[in-house]
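This is the structure I have questions about; it appears just below.
Removed from the display is one protein chain of the complex; every other protein chain stays in position.
So, chain A:
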Amino acid sequence: MTDIIFNKQLLRNRNVLGGGRSLEEKFLLHYSEMNGKGPAAFVQKSLTSRDLPMLKYFAMNNSGDMTNALRKEVWYTLLNAQLPSTKMNDADSIKPKKHKDEDQVVLDVNRSFGALKNLSQKERLRALLQKMIIKILRKYPQLNYYQGYHDVVSVFVLVFFERLNKNPTFHSIKREECNLLNETMDTDNDVIEPGIANAAETCGDAIDEKDTKFVLDETKLFRCIESFTLLYLRDFMTDSLDFAVDQLKMIPYLIKKMDPELYQILHLDKIEPFFALSDILTIFSHNQKPYEDIGSTEHSIIFFIFDLIISTQSMYIPLIIYANLVVSKKATLLMEYDLNVANFENIPDMVHAIIQKVILTQTIFDDENCWRSLLTEAKINNSLIDLKHIRGMLNPYSVLLTTSVSHHQLELQVYDLPYILELFDKEVVLNEKCKSFSANDRQLFYQGGRSSYNRIFYFFEKHKTIFLIYKLSLFLLVFAITVKILKDGHLKKLVARTYFQRLHHYYGTIIDSSSTRKRLWVDPLSRLFKSAKYSHIPDIPSSL
């Protein structure tokens, strides 16, 4: 199974780039045809003609041209195409049962959008955020919520909120809450599903056209979050953060490739890269809030990062960005290292502290040029990803080896929900199996068969049936002996005139003979076999 996934991906990756240039030309041609009409007209045209490669190309390269009104259409179209909705993920599968993590969700939602000044906006955003997260968790109860997931979802909420913001007759979201479980998941967004209209009526108020628009947008928002969660964030949502830690390990791996010296100096071979945890779990959206004031948010670097992830279908993007960021700050990091080397109790503490100090500063996030080059690097740095090697660093069902592999092909990769859920189930099982392992042991386990220790371990895990056969044959032996005993009457009869008696006889008679004493130790059996019954077997040379 693993091999199939992996080989498929390798094949896909080999198909890269072939037509890249021509798409670029095609893109430029299209773009100039739309001359003067701007990116909105271009996106609109690509949307109506369902030209997904063109949209993908646009999102990869033209983040700066996108307003959030355009962005949400592009994100929706791309994400919806990547994980097309099926009957299975329609409304009937929404579980009304409360998810175990909902209390934690409420705690985190109430601490979201803290920097927003507009109180009513803040309240609306929080209500929408909470609703979306809970809807996802109830629909997929096997997913576990992690602190930081709310930051990722709030990026989507912000992109979709723009229109709500401009709509003064927008109904309070709280009123919408009662619709939560009745609402039909509309996937073809140009049609108003009867379910939605009914649900709205149950709430007692007739909804006007603008509100209908809002409901439809909310459906799109949910589809985006759903698709993004399942295709890109699964690894973080098993019962532990083990697979997230595995992903973090890619950062030292990349830094080593880019700058082996820095890798050595920061002791990245010895320490766990926990310093990057919040940035990877939240795709930078925790430390860099995409809003100060709604309206001025559209050029936030966070949106650009999401544009790139969604269009390249790659969760390597945040990892590559992080590694590049560290390498780009090498001089400052080395200086801090020298200043702090004596100030910390241990190396991991120091490396964490200096990286946090140097990397996570607002000035870096505000440095748009720095980020533009980081994003460009992330786009072209895919060559650093050596899937063969990485395969031994990650669990075989990881998003990084299955549904969000780094690639540049023009066609969108499309996945179906049962396949994704199967992958997640396997991750859950593997997570249980590896729970007592350290990160390094886990890697050994994934490498299965590469190291001798692991070969045995992996063999045991993989070939349980062989051991069953062994057990069965042992059982048969015992069974056969038992039958023999029962047949002959008692155990003594079974062994009486056989091997043991001969052995006893042999030792009893030859022990005095000095000429044979030597041979006694060399090969007692050969002499034994020489006795009448076994005389046809040639003697073994004594030189042995």
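The working rule: a residue touches a chain if its C-beta (ideal position, glycine included) is under 8 Å from a C-beta of that chain, and two chains touch if they have at least 3 such contacts; residues count from 1.
By definition in this document, contacts and distances are computed from a predicted model.
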item	value
Name per UniProt, for the chain absent here [options: "DNA replication complex GINS protein PSF2", "Eukaryotic translation initiation factor 3 subunit H", "Ras-related protein SEC4" or "Mitochondrial ATP synthase epsilon chain domain-containing protein"]	"Ras-related protein SEC4"
Residue touching the undisplayed chain, where the options are A:44, A:61 or A:278	A:278
Absent-chain contact - pick from A:44, A:85, A:340 or A:447	A:340
Candidates A:73, A:108, A:377 or A:427 - the one touching the absent chain	A:108
Of A:72, A:135 or A:150, the residue in touch with the unshown chain	A:150
Positions on chain A where the hidden chain makes contact	104, 107-108, 110-114, 144, 146-148, 150-151, 239-242, 245, 272, 274-275, 277-278, 281-282, 286, 336, 338-346, 348-349, 352-354, 356-357
